[in-house]
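Here the complex is missing a single protein chain, while all its other protein chains stay put.
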Amino acid sequence: MSARSLFLLVVCGVVRAQVLIAGNEDAEILNPEKTTEEDLRVLVQQLMARVQKLESEREDRGQPQVAFSASLFTAAEWTHHGPFEAATTLIFKRVMTNIGDGYDSNTGIFTAPVKGLYYIRFTGCVGDSGSLNAAVLKNGVNMFAIYDTRGTHGSGSNGMTLVLEQGDQISVTLWTGNSIFDQSRLSTFSGFLVFPL
Amino acid sequence: MSARSLFLLVVCGVVRAQVLIAGNEDAEILNPEKTTEEDLRVLVQQLMARVQKLESEREDRGQPQVAFSASLFTAAEWTHHGPFEAATTLIFKRVMTNIGDGYDSNTGIFTAPVKGLYYIRFTGCVGDSGSLNAAVLKNGVNMFAIYDTRGTHGSGSNGMTLVLEQGDQISVTLWTGNSIFDQSRLSTFSGFLVFPL
Partner (left out) sequence: MSARSLFLLVVCGVVRAQVLIAGNEDAEILNPEKTTEEDLRVLVQQLMARVQKLESEREDRGQPQVAFSASLFTAAEWTHHGPFEAATTLIFKRVMTNIGDGYDSNTGIFTAPVKGLYYIRFTGCVGDSGSLNAAVLKNGVNMFAIYDTRGTHGSGSNGMTLVLEQGDQISVTLWTGNSIFDQSRLSTFSGFLVFPL
């Protein structure tokens, strides 16, 4: 804040003070006969502590913003993926949202930038193998999954609130013998921070 | 604030100050011999700037509240809709939630009241044409979709986090030759503001 703006600030404050006094002529507010300079010192000190408390709480409350969403493939053409001979991490390539930069479209992994309660969800379209079994993993452990053996051109969705520590990794795995398809908007992976912990 | 309440406020402050001093008799706090009236001026000025900063941040932080949800039809009877010869915006008529008044049940369009990160989701039940292809559009552009050709009495769901500018419009389109059904609670369209940007 420049000296000029500080000066203006103070002038404004004093002007408002005059207005305040003019509008409250009968007010006994911080009356010179009742409020000594020592009282003022105490009041200023109290204010300093209260403002410091407000400031520190504000920092605590500085709500981090984390959200991502991505579709599996960038091409609008129908693309089937799998089946593979091993469990395969799905790498969602068409990133729509990545606030907080937690999602890595090179690896398919979302890494929680802060500890918090997240909502994570996933939709997968059954590929032409006719079976889709895929799971959302947290640090390699199965959290929730979709399972559909009813043939291609249908989908499954699932989602959960999960507590994630900072650095926890979320990804989607396609299990052996299954396939998924997309055309840039049918198979999606999304999440966001609901509140920090 | 009335003069009386201001007076009471000050009296309370002074009383608390006495208590504070009584409870900290050995404290050298704003000692008259160390803290001159000029120091007081500087401290008050600093406090004014800090409080002004807190106040302006508070205004920024005044979190807008936006959320909507609606089912396709109000009737509890099974109702099939489509297929149509042109792409048709689905107008979800049974509004359950509309905080912030962003959803218009006359048009089916949700208009973002503020810029922010939203979560938008959609569930559609395949109608008796046996095929449901429907998309969530942002200002007319396909964001994400569901596609199911496996016959009636099943559904697809999809959802994404999306950054919306103030005034951006979100709607659901049923593509040509497809149909959807509902009985007031099976085909739904919902969204909410996760955080403003």
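Which chain is which? They are A and B, in the order written, and residues in each are numbered from 1.
In the analysis below, contacts are C-beta pairs under 8 Å (C-beta built on N, C-alpha and C of every residue); 3 or more make two chains touch, one makes a residue touch a chain.
Bear in mind the structure is a predicted one, so any value in this text is a computation, not a measurement.
Engineer: Given that one chain is not shown, which residue among A:44, A:96, A:114 or A:180 touches it?
Structural biologist: A:44
Engineer: What residue numbers in chain A mark contact with the hidden partner chain?
Structural biologist: Touching the missing chain: residues 3, 6-7, 10, 13-14, 16-17, 20-21, 29-30, 32, 35, 37, 40, 43-45, 47-52, 54, 57, 61, 117, 119, 135, 142-150, 154, 156-163, 194-195, 197.
Engineer: Across the whole complex, list the residues on chain B that are touched by the chain not included here.
Structural biologist: Touch with the absent chain occurs at residues 1, 6, 9-10, 13, 24, 26-30, 35, 37-48, 51, 54-55, 58, 61, 63, 65, 67-69, 71, 96-97, 99, 119, 121, 123, 125, 150-151, 153-155, 157, 159, 185-186, 188, 190-192, 194.
Everything below uses one rule, namely that only the chains that are shown with their structure count from here on.
Engineer: Centre to centre, by mean C-alpha position, how many angstrom separate chain A and chain B?
Structural biologist: The mean C-alpha positions of chain A and chain B differ by 13 Å.
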